[in-house]
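In this view, the complex is presented without one of its protein chains, the others remaining in place.
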Amino acid sequence: MLRILEINLNHPAHYVSVGPFSVSAGNLTIILAMFAIFIIALFLPFPNHDQTEKHAALKSEKR
Amino acid sequence: MAHKRSTIDPSKKWNGPVRQYDLVKEIVIATLVVGFLALSLAALFSSPDEKALTMQSWSIEAPADFAQTAAGELAGTTTSASYGPPYNTNGSGQNIGPVNLGKIAGVRIPIDPAKSFVIEPLSIEPSDAIKAAITQWSSASADQSSKWATSYADALTKDGKATTLADPTGKFGPVPTLVTGLLGMAQSGALDGALTTRDTPLPTNFTKPLLFLADSGTYFPDKAAAQHLSGDQWGVMNETGSWPGQSWLWLYSLWYQIEPFKSSGNADILVMSLMGVLSLGLIFLPLLPIISRIPYWIPVHRLIWRKWYQRKA
Partner (left out) sequence: MSTKSSWTGRFRSATLEKFEPEDLLPEVQPAYVASWIYIFGVATLAALIMLVASGLYLTLEGPAWWHTSNIGHYVNSVHLWSVELFFVFMVVHLWGKFWMAAWRGRRLATWITGCLAFFASIITGFTGYIIQTNFDSQWIATQAKDGFNAVGIGAFFNTLNTGQAILLHVSLLPLVLGGIVIWHVILVRRKGVVPPIDEAGE
């Protein structure tokens, strides 16, 4: 069943070359994904779940 | 330049506003999400599995290259034969300035390629011709055996395609018989076992066949180059097929593409030393002037803590 879903990567890779730099499409995808994830994490609004806020000093009253 | 006194002392325990934060729920959700990602990526893209090469596959697919390499082992001209520590003292290894760390570590994995890759495996062959060739080889002087093997290795390399050459004058001594015998042994599949089972019949150490294979002139390196795995192809970062590889090794791989490392005989020690220094730089980055100030000069943190700065304003 799993085979039906598979995207075949068992062939020579494509390479992106600029000067002395040469990176495979697979690696470039991973690297670009990292940058994208980082940028998205910086900009994506973080949900505000704070129902109650207290100062840290108050928490020591809880047992 | 005077600065306003900081209102937050980061070394003190936080005493300000807090929010609900469920750490255990966070790691459970993270594991479920990341787990789902890993299971999905594995189902979608699988993983590469290029079959291992063997002495048998080498000798069948590239018999001339195999014969030339075998002759080179006997002649002492291959990479392993002239490597130096940790395998032998036939080479000096790599230096960084006056320091040779390989020599300091010493010969702890002793390999004599002519003996380990050729003579010892052949010694189990039942053929009388091979037994006689081994006797002739072993009883000759080092100079004589070197002369035989070097001239045969040169002749094979010059021919390029032959796996054996006629020797009417006997100038190659027993070498043609030894090389042809080893080729036959490899093609039958017996050499793979012979190279690994000398010390134990249940081997887990593949030093001998891998060193021998790595001495290959074309077979092994050509297969690697076809997959973009060679050192000068950023091979350290790459994976076989189209799969992503080890992108985190980009900086280590970079140095091998540029001078002075690219053409240096000491490339490995130079690159390892440089990466060692840079790694220490990363570990002690907070103590480095200028670099440790970059987060202050380029205020990416204003995005991260924008909610906090807004509430303070």
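Going in written order, the chains are labelled A and B, and every chain counts its residues from 1.
One rule holds in what follows: a contact is a pair of C-beta atoms (placed from the backbone, for glycine too) under 8 Å apart; a residue touches a chain by one contact, two chains touch by 3 or more.
Quick caveat, the model's predicted, so the values are computed rather than measured.
Peer 1: May I ask which residue of B:D49, B:D128, B:D143 or B:E259 touches the chain that does not appear here?
Peer 2: B:D49
Peer 1: Which of B:P85, B:P121 or B:P174 sits in contact with the chain that's absent?
Peer 2: Hidden-chain contact among the options goes to B:P85.
Peer 1: Hey, which chain B residues sit against the chain that's not shown?
Peer 2: Within chain B, the residues touching the omitted chain are 3-14, 16-24, 26-27, 30-31, 33-35, 37-39, 41-43, 45-53, 83, 85-86, 93-94, 101-102, 104-109, 204-207, 210-211, 213-214, 220, 223-224, 229, 231, 235-236, 239-240, 243-244, 246-249, 266, 268-269, 271-273, 279, 282-287, 292, 294-296, 298-301, 303-305, 307-309, 311.
Peer 1: What residue numbers in chain A mark contact with the hidden partner chain?
Peer 2: Chain A touches the missing chain through residues 2, 30, 33-34, 37-38, 40-42, 44, 46, 48, 50, 53-54, 56, 59-60.
Please note the rule applied: only the chains that are shown with their structure count from here on.
Peer 1: Which stretch or stretches of chain A touch chain B in the complex?
Peer 2: Counting only chain A, the residues touching chain B are 2, 5-7, 9-15, 20-27, 29-31, 42-43, 46, 48-57, 59.
Peer 1: Help me check something: in the complex, which residues belonging to chain B touch chain A?
Peer 2: Residues of chain B touching chain A: 13-20, 43-46, 48, 226-228, 233-234, 237-239, 241-245, 247, 250, 254, 257-258, 300, 303-304, 307.
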